[in-house]
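Each chain you see keeps its place in the complex, though not every chain is here.
Per-chain numbering from 1; labels A and B assigned in written order.
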Amino acid sequence: MATLPLISDEAASAEVLAVFADIRATRGTDYINNFWRALANDPALLRATWDRLKQVMGPGALDPLVKEMLYIAVSTANGCDYCIHSHTAAAKAKGMSAAQHGELLAVIGMAMQTNGLVSAMQVEVDDAFRV
Amino acid sequence: MATLPLISDEAASAEVLAVFADIRATRGTDYINNFWRALANDPALLRATWDRLKQVMGPGALDPLVKEMLYIAVSTANGCDYCIHSHTAAAKAKGMSAAQHGELLAVIGMAMQTNGLVSAMQVEVDDAFRV
């Protein structure tokens, strides 16, 4: 259970409802997931977080699916269960194939492994990498 | 300074030199970076790590550049300085543009932020994400 109540549409202020409306319009779904309903306890934080997320995850130089996979990678290293569930669902909705999911897992596992080996051996950065 | 000596070609065993030769052939460069020279203190670990890395980071369902960016994402969340330097260099060598690098940073920053917000609020996973 969250450490803050989830704000329902009924309990939401006009400021919160405006953000919910933008989330619904942007995503083309009426569903508002728990993260936003928890953030809604602080309307300003909700607004700032949504506006930034919408900007960062939108179209750009990186494919939207790639952005979702990067989100999964960071969330996995941080052990954020909620984020892994929500962004894996988003990645699948954006077309992530079983083969791509498998390779994503393999790369994450490989990176975790070498992160640990490098850390344990305290390997110094090669001058060749310092540009 | 590493907690293990870096193994030079001169000091390397035949087993280690065989791995170094594969790294050189695969990458098309004579340069062997410090990570492999440190791992070379344990030839079996060097071999197992290189063989797996070569397999995981090779051609597949995900673009090699995407794999490098995923590697950077995981390494950043884990704070592995060496890994961030080496894989950012690799990503640039594989064509990561300044715009792509900027978006990679933005997505990492966004994921770190929401990972923290979700964790601090202990938001429960929506049933909608449990499939």
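As a working rule, contacts are C-beta pairs under 8 Å (C-beta built on N, C-alpha and C of every residue); 3 or more make two chains touch, one makes a residue touch a chain.
Quantities reported herein were computed from a predicted structural model and do not represent experimental measurements.
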| item | value |
| --- | --- |
| Full complex stoichiometry in copies [only 2 chains shown in place] | 6 |
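By our rule, only the chains that are shown with their structure count from here on.
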| item | value |
| --- | --- |
| Interchain centroid distance [CA atoms averaged], subunit A/subunit B, Å | 21 |
| Residues of subunit B defined as touching subunit A within the complex | 1-4, 31, 33-35, 38-39, 45, 49, 52-53, 56-57, 60-62, 66-67, 69-71, 73-78, 80-83, 85-86, 88-89, 97, 99-100, 102-104, 106-115, 117-126, 128-131 |
